[in-house]
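Only one protein chain is missing from this complex, and each of the others stays in its spot.
== subunit A ==
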Amino acid sequence: MKFGSAFREYLQEEREWLVDQKCAHVEYIRLKKVLKTCQKDTSSSDNKDQLCHCQSCPLCDQQFFSELMKEASDVVGYFSSRVKNLLHLHIATGMQRYVLRLRQCFKDDRQALTQEGRILIEYIAMNAIAMRKILKKYDKVHSSVNGENFKSRMHAEHIEILHSPWLIELGAFYLNSSGLDSCDLDGVYGRFSCELNITKAVMTLVLPDSINLEHDLTCAICLDFVFNPYALSCGHIFCKSCACSAASVMIFQGLKAASPESKCPICREVGVYSKAVHMLELDLLVKRRCKDYWKERLAGERGDKLKQSNDYWNLQSTYSIGLM
């Protein structure tokens, strides 16, 4: 099946289960029409391939890239909020957990959550494929590399659809739900699978259209499996304690206390700590798969936290008494 018709079919299905006004998607069919118009209008009669050989095309550039950027941003935003909501229900604590347990007597929430997870994986995958194909088509029509450059720009602005930490969280959610180290799902346009390799600390997500995403779950600071992981807004994942130390803040203060000048230890981008995402589902996955390691790390982090807070308050009292 050609992607255009598969995407159309997907959108029709999508309307049934994503009954949400905020739901955004890549306007693949409309943008393809824009490119077709451009192809017809700019091609010279002697050009056999009917290609527009201009590096920037006045006909479609104005609307094409700005709209695509907005659509990608909306897709990522919508996906993040939906996954956040889904996982909040899955890893509920306290009173909320109690209410959800009560509800389970009357309604099978787990199945509903799994179904929504599948819908969201398909949603992000289909939009990512649409984005890839439309940019490839743009470069083909214009014989340019603007489409490739646009991908780099999206990466720099952290709105690249498949680079969301929430996708890793969704993968972890599926592995937690299945209780296995791999799981498979069927979608409109092909098969999805998620696999965890404990020894290499790698999570692999295989999406349709030969999209193979390998997520390294090793913290670049302690060189160990991530514990209590946080994804900085640049997308790099670290243990909370490691990230706090890198940002020169105490564990009990948290990453929000980091200075805006603090850089990511890997890409050295500034201001990435304030919107760090706590990856609870991934932490649950580590907790279930490596129990002893997780307990060891928990005890260690508690010890460090206690020591830091003791040192901090001792110093505060010393200052207030005026001994320093």
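A few remarks follow.
Following the convention adopted for this analysis, contacts are C-beta pairs under 8 Å (C-beta built on N, C-alpha and C of every residue); 3 or more make two chains touch, one makes a residue touch a chain; residues count from 1.
Going forward, contacts and distances are computed from a predicted model.
Per the UniProt record, the absent chain's protein name among "UBC core domain-containing protein", "Large ribosomal subunit protein mL66", "AP-2 complex subunit alpha" or "WD repeat domain 74" is "UBC core domain-containing protein". Interface note for the absent chain: among A:31, A:246 or A:285, the touching residue is A:246. For subunit A, the residues touching the absent chain in the complete assembly are 220-224, 227, 239, 241-242, 244-246, 248-250, 263, 265-266, 268, 293, 296-297, 299-301, 303-304, 306-308, 311-312, 315-316, 319.
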